[in-house]
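Selected chains only, in their assembly positions.
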Amino acid sequence: MIDQNVIDNHNLTRGEYELIVRLIGREPNLTELGVFSAMWSEHCSYKSSKFYLKQLPTKGTNVVQGPGENAGIIDIGDGQVIVFKIESHNHPSFIEPFQGAATGVGGILRDIFTMGARPIAILDSLRFGPLTSPKNRAIMDGVISGISSYGNSIGVPTVGGEVYFDDCYALNPLVNVFCLGLAEKDKVFYAKTGGAGNAVLYVGSKTGRDGIHGATMASAEFGKETEHKRPNVQVGDPFKEKLLLEACLEVMDKDLIVGIQDMGAAGLTCSTAEMPAKSGTGLEIDLDKVPQREEGMTPYEILLSESQERMLIVALPEKVKAVREVFAKWDLDAVEIGRVIDGGRMKVRFHGELVVDVPVSAVVDLCPIYQRPVAPAAEPAPAVHLTPPLPKDCGGLLLELLASPTIADKEWVFRQYDHMVQTNTMLLPGADAAVLRIKDSKKALAVTLDGNSLYARLDPRSGGLIAVAEACRNLACVGARPVGVTNCLNFGNPEKPEVMRQFKEVVEGMSEACRAFGIPVTGGNVSFYNDTEGASIHPTPVLGIVGLLKNIDKVVTPGFKSAGDTVVLLGENTAELTGSEYLKVHFKDEGGRPPAIDLAGEKAVQETCLAAAEAGLLRSAHDLSEGGLAVCAAESGFFGDDRLGCELDLDDDIRMDALLFGEAQSRILATLTPSNVEGLLHLARLNGIKARVVGKVGGDVLRIRHKGRDVLTVPVKTAFETWKEAIPRHFMFQR
Amino acid sequence: MKFGVVAFPGSNCDFDTFYAFHDVMKQPTVWLWHKDHSLKDVDCVVLPGGFSYGDYLRSGAIARFSPLMQEVREFAAKGGLVLGICNGFQVLLELGLLPGAMLRNQHLKFLCRFVSIRLENARTRFTHKGRTGQVLRIPIAHFDGNYFAPPEMLEEIEANGQVVFRYADAEGRLTEEANVNGSLHGIAGLTNRMGNVMGMMPHPERASETLLGSADGRVIFESLISRF
Amino acid sequence: MKVRILVSFKDSVLDPQGQTVKNALHTLGYDAIRDVRQGKVFEIDLAGVSRAEAEKIVPEISDKVLANPIIEKFAWQIIEE
């Protein structure tokens, strides 16, 4: 029966087990223990993170739904809402990159269409080990094929994202997938049951033995045992999901259902417990009616399977027939497996026997919340960490940075994604943010994912702050104002006090920045236990921020447009070096402090850029991030159709390498026709920020002068080819 | 001109195609459901892109057995206009309404990007508003767009002037590099012998508004809409 | 009855997937590999079907559905009576 060994295997502590016994008033049977262990896993219960997540600002006049549902909802006016969320699929993607990533896409899509929204965009934030290793290449190739296979097939464009490389991800890649949906405000659906007597319908794929304990797997470190956790991998069926998507949206459109929830982590268990828990009811289901793919499945297996492409729907009894007809139209079965009951219990029958009978609130709401030990805050690192010798060949350094996969062109990745289906994508991947028009309106949405884990490792608080600031800056560069935030927090083992310190500080930084920008957090995801063989990844917050453009004609695109345009730098050059891609790539130095950030200054820079965009002054804008000014100027050349160079003249009193490659925050490089320059400088003065003309666009060379001396001269063509080839060259012989 | 856009399970450019005909080109446009047997008196049937039946087995292989395809076959035999885009092209090949077959892209990766295609034959019902030799900038997005036909078939297609589009560079040159998926003779689109059925891999519905980067695809829609 | 149907490219059709596998194997040092062709296999479970019926059905579905005769050929066998 249930001994310590069984409890351990379920990843429950003795204390948790005893609490379960108290809550249900007896010893659980094995199936019930399985139910609790899945729902009380870190992945489903947020037991280590909840305490800290509470401080995130979640309110706002435009917030229709904050955290707590499958996805957050923001009102964008005209009776429309956007629905968005980000999810991690890190552990499955390490075990089986293709299917792990593919099912990650499938999962986040379901979170969006469960709420009645049609998914309109996917973005992915990916982190891998260095490409010099064949293993890392195989993981990257598999992950990208997986995302492409699922997203392309279902017809949701993958419009952007990010790809970072660092040693710390070699044994623990990160795959975070974001999805944005669009819905009518009065056609949004929630995971609720309505009153007793309502019918519970199971729709989608049959249940198999796949993915049992997926949630628990994502809630433990990888070690040797992971080997036999392997058969848990699920295979995604995007075709089935497409049918499910259309059928679900159709029953919602026809107003045939009461509530709906996808079966994600913890499968049937999760939806069977959460829906009634949110509605103050109970639920009774009969497992014999659950469509099964394999023979001889036990109740334990049926309840905990994480087979993909399944949903649970609650409908009024008189609507069941109509629901069935819609699903039949899409060649899907909708099977009645139970009903809503009074009394707040989850009752599960199998072969006529009651195999689970527990209060839903115990399963869903009463999992203990932990305030795990937090290591003391670290001493701030010295501002000047080291003084590298001044570089002689800055052109060579620029090429070295452009060839660094983190900075290099990602076209090899996104050309494998259908980024244009649905015909809304105005700004293709590669821009600071993706921009999607909203059909039949003047509005457009901008979306970006961002997070720099080196900053977060050096100083978690700054890492959190900068991630928010930079994501908003990306939006400002295309002319969009941020309206809502989601986030994916990827960390190591929360039982390590140092990891908890990182977590606590990152969340504090994020909270502070979101408050400063006045943007609500409407949801997110936490992925702990990103450790392999005892080593944790860098703390990696990934921010997903959605922005709104009121007037689509005012969108600003990156890339120099024409020779003779003036280049203006918004913001201040300061002597930042540590934490930079430059020190990391060239000196293998990852010490010191991340660049400083001042939120008021940041906001003023963004406000200036936005005001200029709205006034139609800008011909291009691009923010300065990894690789600093030189990389930003080079990329601005690459993004334009004519691949123009530019000449920049700088006279700041700071080290030349910090000026060229340092990552001082809150800077944007903009280009304008000369006649608009005064307008921009005026806006900058109004906002109290530094802005100045630094050069002009033209020629086929990128030339930067410092105090009248040429410090960097590189033909755009050379730079472009270096940047373009850096990733594909690793995949020449890859299948 | 009344257009009908076919929806198969797994079609995913059906809305885009409908939007292009109905909202952009302002033409009467109706949905055609794969399980039905009626073409609703349309003048032109459009098979959209996507992944009908997941593209499992082979792209377009299963959609060809849809009930509606019997009607499409008869409609085409009587000279009705049929346009297949991407997956729709693949379905037409599988149906045998167009000659040849699609293989996996030569680099074995899905490929989504703008390409240039050269208009080879401006005397078809689908292209008469364009000029032979004209270069169009239109996106592609496919895994299986590497056109193949056995030598005799290929010869016949060429001899009949059935090739409508070839992958080219921006200047209209047929280079190996421009032939992004490895298609034989760089074929990106072709008609049947009678000239009333056309298939093309590039997506004209994605290139019908300048807002989205190109409106070159309108040539095809405008050709269809206006009589010869 | 269980049948197995092998569908592969005709010899005249280039098989880039097979080529890529071959290259991958060469990179790993398997030099003895002279050629690789990749195809599809279907294992089909037929209920209540005689041998004679199978001999009618299987080539029919192979030709009509499983293989595209322009580029592919097929072969089949009974693997379980």
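Observations, loosely collected:
Chains here go by letter, A, B and C, matching the order in which they are written, and residues are numbered from 1 within each.
Going forward, a contact is a pair of C-beta atoms (placed from the backbone, for glycine too) under 8 Å apart; a residue touches a chain by one contact, two chains touch by 3 or more.
Predicted, not measured: the structure shown is a model, and the values here were computed from it.
Taking the complete structure file into account, the protein chain formula is A x1, B x1, C x2.
Methods note: only the chains that are shown with their structure count from here on.
Once the centre of each chain is set as its mean CA position, chain B and chain C turn out to be 29 Å apart.
The distance from the centre of chain A to the centre of chain B, each centre being the mean of the chain's C-alpha atoms, comes to 35 Å. The mean-CA centres of chain A and chain C are about 41 angstrom from one another, to the nearest whole unit. Looking at chain A, one finds that residues 735 touch two or more other chains. Among the residues of chain C, those touching two or more other chains are numbered 17, 20. Contact residues of chain A toward chain B in the complex are 145, 148-149, 152-155, 237-240, 242-243, 330-331, 414-426, 428, 437, 439-440, 552, 735. Residue ranges of chain B in contact with chain C, taken from their complex: 57-58, 61-62, 65, 94, 100-101, 103-104, 106, 108, 148-150, 182.
Interface residues of chain B facing chain A in the complex, by the touch rule stated above, are 9-10, 12-13, 15-16, 19-20, 23, 49-51, 53-56, 108-113, 139, 141, 143, 203, 205-206, 209, 211-213.
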